[in-house]
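And then chain A:
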Amino acid sequence: MEPLAPFPETIEEIREAGGDVYRLCYQCGKCDAVCPWNDVRKFSIRRIIRQASFGLTEVESEDIWRCTTCGRCPQECPRGVQQIRLGVALRRIASRYEVFPASARSARAVRAGLRLEGNPLDEERRRRADWAQGLPVKPFTEGTKILYFACCYPSYDPRLRKAAAATARLLHRAGLDFGILGERESCCGESVRKTGAEDLFRSLARENIKTFIDHGVTRIVVSSPHCYHTFKNEYSEFMVRFEVLHVSQLLLELLEQGRLTVTRPYPKKVAYHDPCYLGRHNGIYDPPREILRRIPGLELIELPAARQESLCCGGGGGRIWMDAPKGERFADLRLAQAALVGAEELATCCPYCITMFEEAHKGADDDGGTAIRDVTEILEAAIFRT
Partner candidate 1 sequence: MNGTADGGRRGDVLVVGGGISGIQAALDLATSGYRVFLVEKSPTIGGKMAQLDKTFPTNDCSMCIESPKFIECDRHPNIEILTCTEVERVEGEPGDFHVTLVRKPRYVRADRCSGCTTCVSYCPVQVPDPFNRHLSMSKAIHIYFAQAIPLVPYIDDRCLYLRERKCRICEAVCEKNAIDFNQRPERVEVTVGAVVLCPGYEVFDPRLRGDYGYGRFANVVTSLDFERLLCATGPHEGEILRPSDGRRPHRIAWIHCVGSRQVLPGGNSYCSAVCCSYTQKQVILAKDHDPDVRCAIFHNDIRSYGKDFERFYRRAEQLPGVRFIRGYASVGGEIPETRNVTIRYATNDQGVREEEFDLVVLSVGLQPPPDARRLAETFGIELEGHGFCRTDQRDPTRTSRPGIFVGGAFQGPLDIPESVFTAGAAGARCGELLARRRGRLARERVYPPERDVSGEEPRVGVYVCRCGANIGRVVDVPSTVRYALTLPDVVHAEESVFICSTEAAQKLATSIREKGLNRVVVAACTPRTHEPLFRDTLREAGINQYFFDMANIREHCSWVHSREKERATRKARDIIRMSVARARRLESLPEYRLPVNKKALVLGAGLAGMTAALGIAGQGHEVHLVEREAELGGMARRLRRTLEGLDVQALVRDLAGRVYRNPSIHVHAEAVVLNATGYVGDFRTTVKSRGRVLELRHGVTVIATGADEYRPTEYLYGTDERVLTQLELEQRIAGGDPRVDACRALVMIQCVGCRDAERTYCARICCSHAVKNAIEIKERNPKTAVYILFRDMRTYGFREDAYYEACDRGVHFVRYEPENGPRVEAVEEEGRPVLRVTVADPILGHPLAIDADLLVLSAAVAPAAGTRDVGRLFKVTTNADGFFQEAHVKLRPVDFAAEGVFLCGMAHYPKHIAEAIGQAVGAAGRAVTLLSQDTVVASGSVCTVRESDCVACGACIAACTYGAVEFCETPHGRAARVNPVLCKGDGLCNTKCPTGAISLHHYSDEHILGQIGALASEPETAASRGTTTASAHVDRP
Partner candidate 2 sequence: MTTATEFQPKLLGIACNWCCYGGADLCGVSRFQYAPYIRLLRVMCSGRVDFSHIFRAFAGGLDGVFVGGCHINDCHYVTQGNYDAYALFQTCRRILEHIGLDPERLRLEWVSAGEGVRFAEIMNDYGARMRKRGPLGKAEGLDDAELRLRLQAVLRIVPYLRLVQAQRLQAPARTEEDCYRYFRTETFDRLCRELVLDVVTSSRILLELGAGPLPAAALSERLGLGPSDLARHLKRSANLGLVRYDMNRGGYWAA
């Protein structure tokens, strides 16, 4: 092999893109050992870090687009290397040069829609509130106490609209004063940022922040851990703070206060899946479980890799817009695990996870295997007559 010379220019470029955290790496390989990719194929984040440290990154390679930002490796890394930051930096550079491998093109494609319509699903902005038709949901106006920020998927995706609807009914049943911003709101921008589209993220964020401020929003309840993460941890980059609640936190609060009471048994074996951005990234493991525990007849079971070690659904880091070939889908593994522990239903509370799982479910040959549920849907069933 022809020896390669370190490439200072690229090293500098990565540093500017905020990715020089690699320098702390002492190559112990712990990141590879915990990376979910290695359950389905050979993939070495350690090698990516190593290449970056010599400026030898192959910017056009598929590999820099694999990371689902699930947060396993940074959590385990003994040297405090922030692999996600590095990954994003590399994608920024790729974006700057407009080099996208086949698998990443779809992730790039969503940018147009986000720029124009504020959502990655190629839907019209004006239809963003359609999901709420016929539901006890009012538009958010000055003075409304809580903003329910439904996130793009629950707003448009037929499957996830169920979750949004469930949430709305529950909040209303609890007598909360909440509203939605509908077409005035835009995607939180979390995932597109992870694909390296920094400017797009910033413009989306600014729009939302402006809207929030204009409407006097102070308290936001979100369905998506990704929105939660962005509002809580990333909008602060814009010098604003909002009180953000994940729907599971709010609902548990309401149950505890007795403003919601569970009336009907739900006699099922339910396994709970920790979404990366709710669990590892934000340390929220128990509220969803607590809700499920409060439902009579429901038997809550744990999956092999739970809590801190939860297996990613594969939808993070913009992967939700990319295709993983059959046999390389984490969601398939997760469903298999659920089946293994004998779960009748797989519950979670992240639109991405549900999307990925439903796809895997459709793909699964054994029809009517484990059903996929949002925690809010289960709670709804346990409270409302249907």
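One rule holds for everything that comes next: a residue touches a chain if its C-beta (ideal position, glycine included) is under 8 Å from a C-beta of that chain, and two chains touch if they have at least 3 such contacts; residues count from 1.
In picking the candidates, the idea was that all candidates are chains of the complex that A comes from, given by their letters.
Predicted model only: the values in this text are computed from it and were never measured.
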Candidate from 1 or 2 that touches chain A, complex-wide: 1
Chain A to candidate 1 touching residues, read off their complex: 1-6, 8, 20, 23-35, 38, 42-44, 46-47, 50-51, 53-54, 56, 76-80, 304, 308
